[in-house]
Each structure stands twice: as C-alpha cells, then as structure tokens.
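Before any comments, here is the structure.
Note that one protein chain is taken out, while the other chains of the complex remain in position.
On to chain A.
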Amino acid sequence: MTLADLKRGEQGIIKDVSSIHIPLKLLEMGCLPGNVVELVQVAPFADPMYLNINGSHLAIRKETAVHILIEIVNE
C-alpha cells in the first residue's frame, strides 16, 4: 500500500520511495525507507496530508504520497 491509503491517526513504516517522483528535498526532510510515518490530519478531500515523519511535521499532496510505499504498523 502507499502513504495515500493511510487513515488519520494510523502509523506506517516507509518501505520504498520512488526516486524519480520524489524530490530530494522530501528525502532530506526525513522521508526515507525505515522511518515511521503517522498521518496527523487531512484537509477536505484527504488532500493535502499532514504527516509526522520521524519527528518532522510536514504536509504533502496526495499525488506525491502515492509514490511512497508503506507498511501499516499494528499497535
């Protein structure tokens, strides 16, 4: 599944980042394989998405989120 499928409050672990579609800046902000990502809040129509990646709080658009593969963490 991808980051775009994450529900509010859920956590996942980043598995892979499609390097052609994801800008370097996002990686530098902590969006790297192995890091934990939590969906904090979504705007109307679930876009953009407000994430907590490894302590970095940032918002990205859904179109970017679909290029980030994750695995849900079950609590």
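Quick notes
We take it that a residue touches a chain if its C-beta (ideal position, glycine included) is under 8 Å from a C-beta of that chain, and two chains touch if they have at least 3 such contacts; residues count from 1.
Note that in this section contacts and distances are computed from a predicted model.
Its record in UniProt calls the unshown chain "Ferrous iron transport protein B", which is the match among "NADH dehydrogenase subunit M", "Heterodisulfide reductase subunit A", "Zn-ribbon domain-containing OB-fold protein" or "Ferrous iron transport protein B".
Checked against the full complex, the one of A:Ile13, A:Val36 or A:Leu58 touching the unshown chain is A:Leu58. Although one chain is hidden here, its contacts on chain A can still be listed: residues 19-20, 23-30, 32-33, 40-41, 43-45, 47-48, 50, 52, 54-61, 63-64.
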